[in-house]
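Data block below; observations after.
Just one protein chain is left out here, and the rest sit where they should.
Presenting subunit A:
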C-alpha cells in the first residue's frame, strides 16, 4: 500500500515589529565616572552624529530604563536605525577625554525577550 501523501503547511512570519530593543552597558577604563540619564542620552546621540551626521542623529531613540550605578540601559530604536545605532556604539571611544566602551548584552525585536537572558543562567 503506498503511503498517504504527506500534507504540510508552511507558515512564514515576517517580523513587522517597528522597534528593536537593546540592552547595553557602558564600561569606563577608569572607575568613578558617573553619568545621569540625560548625559547618557547625549552621549548616544553624539556618537550617532559623529558617524552618520545630523540626519541620523534625529532618529527616534528612547532610553526605556537606566541604572546609574552599573551604567546599563535598555534602548529602543526604530528597526531601520538599528544598524546605524549599533555601529556608532561600536565606534565610540571616549567620553570627555576618558576612554570607554559600550558592551551590547542583548538585542531583540521584542521587549519581553530582554527580561530573561539564557546566557545568565547558572547550572547547578
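Simple rule for what comes next: a contact is a pair of C-beta atoms (placed from the backbone, for glycine too) under 8 Å apart; a residue touches a chain by one contact, two chains touch by 3 or more; residues count from 1.
What we mean here is this: contacts and distances are computed from a predicted model.
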item: Protein name as given in UniProt for the chain not displayed, "thioredoxin-disulfide reductase (NADPH)", "Collectrin, amino acid transport regulator", "Ciliary neurotrophic factor" or "Ribonuclease P/MRP protein subunit POP5"; value: "Ribonuclease P/MRP protein subunit POP5"
item: Omitted-chain contact residue, chosen from A:5, A:31 or A:55; value: A:55
item: Interface with the undisplayed chain - residues on subunit A; value: 48-56
